[in-house]
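I have placed the structure first, in the form of structure tokens, so that the comments after it can refer back to it.
Right, chain A next:
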Amino acid sequence: MNAMLENGVVATVAGVLREYLMLLFGNQFLTDLIMKFIGIGAVIGVILSAAIVFTYAERKVCAFIQVRLGPNRVGGRFGLLQPFADMLKLMSKEDIIPAGCDRVVWALSPMLLFVPSALAYAFFPFDKGAVFADVNVGVFLLIAISSQAVLPFLMGGYASNSKYAMIGGMRTVAQMLSYEAPMVFSLLGIVMLTGSLKMSDIVAVQADNVWFVLLQPVAFVIFVITATAETNRTPFDLVEGESEIVAGAFAEYSGMRWALFFLAEYANLLAVSILTTTFFLGGWSGPVLPGVVWFWLKALFMVFFFMWLRWTLPRTRIDQMLSLSWKVLLPLALANVMCTGIGVYIYRWL
Partner candidate 1 sequence: MKDYIGAPLLAALQQAFPSAEYDSEAAQPAVFVPAAELTALLTFLRDDGRFGFARLENLTAVDYKTYFEMVYHLFAWGANTWITVKVKLDHEAPSVPSVTGVFPGAAFEEREVYDLMGIEFSGHPDLRRILLAEDFTGHPLRKDYRQAAPPKVPRLRREGGRVYAAD
Partner candidate 2 sequence: MPQTETYILNMGPQHPSTHGVLRVNLELDGERILRATPMMGYLHRGIEKLLEARTYVQGVPYTDRLDYVSSMNNNFGYCRAVEELAGIEVPERAEYIRVIMAELNRIASHQVFIGSLANDLGASTGMLYTFRDREEILDLFDLVCGARMTFHYIRVGGVARDLPPEFAEKCRKFLDRVPEFTAEYANLLMGNEIFQRRLKGVSRLTPEQALAHNMTGPNIRATGIPFDIRKVDGYSVYPRFGFEVPVGENGDNWDRFQVRFREITESARIVRQALDGLPEGPVMAKFPKMLKPPQGEVFSRTEGTRGELGFYIVSDGTAKPYRVHIRRPSFINMQALDDMCRGYLIGDSVVAFSAIDPLMGEVDC
């Protein structure tokens, strides 16, 4: 049992499974292939169940903050089946294609949006040794992939042949690009402290020493702010801006196409929560409980925190948002990198 905790629950289970498969097939390549597929299935399962759980959670959190009860009809007193009812509704909705839209680009946009947000999950260390692809340029690759999410928004906005969608698409580009920069610089400090771009190393360093939220508080704040902007949630939901530009880039989508946007949104929400956990809150490290439990506790707390922010704060304006990014967050992040560098230098010199 202790050995299991030592090596991580997920890794142990995977090891046992691999041994059984090896016994069954006796072929290294086939076993690896099957293990990869199981991993992919697990990650997709995490994303889908996250979307289901989070739609319910968001409704409940929103309702509780707004002194309401939230879903309380479908599936008992607590409305547990509400997300499934939502799903059914979305699936049974008519697929409306606006007149004069660019059909191919329009249809591609929601699918392309889902790809980078799902791909990012490959690099998340869910538990000790439970990283799907623990590449040595993990952080770099992660940022590179997640910034691809800009394009589908622009595609959707452009192809919808709708004025609101067009404005939404334009806003997305401005917002996501300008928040990419401070986000990267806020992570740079951590990379400097760890000395590695590997995700598992970052967590391992925190598990051995101290959580980076204590060493890099400024970077943490910058990262949380930029993460809210990257996921297009209030106070930075200008891309959707329901009361201004209706629903922005996906104003014209309905039914399952819209559901894909929705899925990507919640996948992104979980992704940034996991990133915050991994980079600043020590990932799977924690006493007594298995690592995977700690990991999910922290990640879900971050999800709740983002929801809490969303249902409290009003929306900023586009010029205020951009000037916050370029005039405040970016210099702050750069200064943080500098200070970290000096700090690391002094530490080594001592």
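Convention: a contact is a pair of C-beta atoms (placed from the backbone, for glycine too) under 8 Å apart; a residue touches a chain by one contact, two chains touch by 3 or more; residues count from 1.
As a selection rule, all candidates are chains of the complex that A comes from, given by their letters.
On a predicted model such as this, the values are computed, not experimentally measured, just so you know.
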Options 1 or 2 - which one, within this complex, touches chain A: 2
For the chain A and candidate 2 complex, residues of the former touching the latter: 65-68, 163-164, 167, 234-235, 237-238, 241-246, 311-320
